[in-house]
Structures are given as structure tokens and as C-alpha cells.
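One structure coming up, written as C-alpha cells, with questions to follow.
With one protein chain removed, the remaining protein chains of the complex are shown where they sit.
Let's turn to subunit A:
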Amino acid sequence: MKFRAVMVDTGPMREFTNIVSTISKLSKECVLRLSTEKLYFIVSEDNSGPSPPMLWCEIPQDTFFSEYQIVGVDDEYRDIYLGLVSANLSKSLATLKTAKCLKMKLTKKQCPCLTLEIETPSSTSQQTRQVTHDIPVIVIPRKLWSEFHEPRIPQPDMSIELPALKQLRTTIDRMKGMCPEVVIRASAEGRLTLQIKTDMAKVSTRFKDLRVMAFEGPIDHSDSETETQTIEDISKTCYCRVDTKKFSMFLSADQISHNATVCSIVNKKLVILCLQTEENVKLQCFITGIVY
């Protein structure tokens, strides 16, 4: 098993740091899957702390690394799965924003380690200095790989573009203090509503004129409570009730410079938030709906 990768451009290095730091905010532990084409950061529901959202992040290696070598266990199992503490990785990469070069290696130094060799320029002279971090990792055996496959999800009823994440985050952070659950409602007319209800108040924020990416026919609301608005054609709206904290956690991803963020809703069951960057990084977050 061998892995070696080199990063030299400042743009990707900054991007990579942001991605890792976002992931470290979402979860204590994560799985890094290395394959010949892509790097995957996977956070699954069971193996991590107080039920963070499930996360799937794909990073294409060719846009980030100038050199990338990987040798798996054998020809059949070419990938490498590593379990690591996400904060360890993000703290070690904190100095990467000013670095000249990053080398990532899989090493065995008493225990398996992901070794980061960072070359940073000196602030006082022309010299460079070499910083080496050995981050302990756990090599995940093949029989457990199946736990980290991309989650199979039902066809979403609607996919709608999200407004600017920063704006959305300030809204959600206010709501988070008031109510642990938020109802996300999307309509085929391009309207997104965030709604919370407390004993004292009902707060809803509407975002209009958003692009609807996909809409799969009229939505069956036959089993739902009848108090929904009658002004709108309810067959054209779908909704999902989710944990406000989890939703807010995903929104911390706004530090990654992104092209588009799409919110897909499986009516009442699941919200999928997907962030895509120019470098084809795809960060997906799966938040299961709360049903009473």
C-alpha cells in the first residue's frame, strides 16, 4: 500500500484547507478514501460524535495535485481507506495558506501515519523551512469498505438553487436559537421557505425567484395535515422538517468558494444539500427528515 501526492499551487492549497476545515467543523472523525481518480472525505452517521449530518465530499485529484501516486493492496482493491480525526488534519493544514509546497504521504512510523510535509517560506529571509506533521490514521480493512459507499438515495422530488450561503446562515443561526427544528419548503415557482414554530411565535423566511433545477411532477400531500397554505398550489410544493443545527452546520461550508449550491428535497424524508466548486469538488450533505 503506497500513497504519495504533491500540491504546489496556492489556489488549490487554500481550497483544500478550507474543505478540510469545513469537514472538521462538521464532524470529529472522518474517513479519507483515496482512489486513482478522486479523494473522498466521508462522514457517516454511526461512527461519529453527536449525530452530525452524513457527508460525502469528492475531490478530483488532477486539479489539486501536481503529482499523485497510489498503490492499493492488490489489483482488485486499488483504493485506500483511512480513518482519522478531522481536527488533526485541519490543524496541521492551518499553515498551508502561505506554504510553497505540500507533500502527503502514507507512512508507517510506529503506527500508520499520514505524513504532511509542508515547505513554508521564511518571513525574514529567502530561506524555506520544512514542517513535518505525522498524523496518526487507522487503515480501514477491506471488509468494512462497504460501510463507506456512496449513500443510495431516492429520487428527489425537487431540486432548487439555494440563496447566498452567508445570508442563509445568518437566518438559520437566528432560528437555531429559537427552535431545534426547521421546516424547509420549496415550491416549483422558485420559492424557498424556512419556517420555525415555537409556543410564542411562528417565524418564516421566504426566498423568491430561485432557480428550480428539477421538479418531478405533482406531489402527493394526501396524508399531510391540512393547515398548509391554500393560496399556493400545494401539489407544486414539497417540504421536509430537519434538525436546525445540522442544517446550520452545512452552511459553515460557505468558506469554500463555490459555484452553486443546490438543495434537493425528498418530500418529508430527506434533504440533500450539494455544493459544487469550480475545481469540481462536490460536497454533499444528507440530512434526514424528522417525521412525527
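Heads up, the rule we're going with is that contacts are C-beta pairs under 8 Å (C-beta built on N, C-alpha and C of every residue); 3 or more make two chains touch, one makes a residue touch a chain; residues count from 1.
In this text, contacts and distances are computed from a predicted model.
K.L.:
What name does the UniProt record list for the absent chain among "Cell cycle checkpoint control protein RAD9A", "NADH dehydrogenase [ubiquinone] 1 alpha subcomplex subunit 13", "Distal membrane-arm assembly complex protein 2" or "Cytoplasmic tRNA 2-thiolation protein 1"?
P.N.:
Choosing among "Cell cycle checkpoint control protein RAD9A", "NADH dehydrogenase [ubiquinone] 1 alpha subcomplex subunit 13", "Distal membrane-arm assembly complex protein 2" or "Cytoplasmic tRNA 2-thiolation protein 1", the correct UniProt name is "Cell cycle checkpoint control protein RAD9A".
K.L.:
If I consider the whole complex, including the chain that's not displayed, which of A:R4, A:K28, A:K91 or A:K282 touches that chain?
P.N.:
Candidates A:R4, A:K28, A:K91 or A:K282; residue touching the omitted chain: A:K91.
K.L.:
What is the set of subunit A residues that contact the non-displayed chain in the whole complex?
P.N.:
Spelled out for subunit A, the touching residues are 85, 88, 91-92, 94-95, 107, 109-111, 113, 122-125, 127-136, 138.
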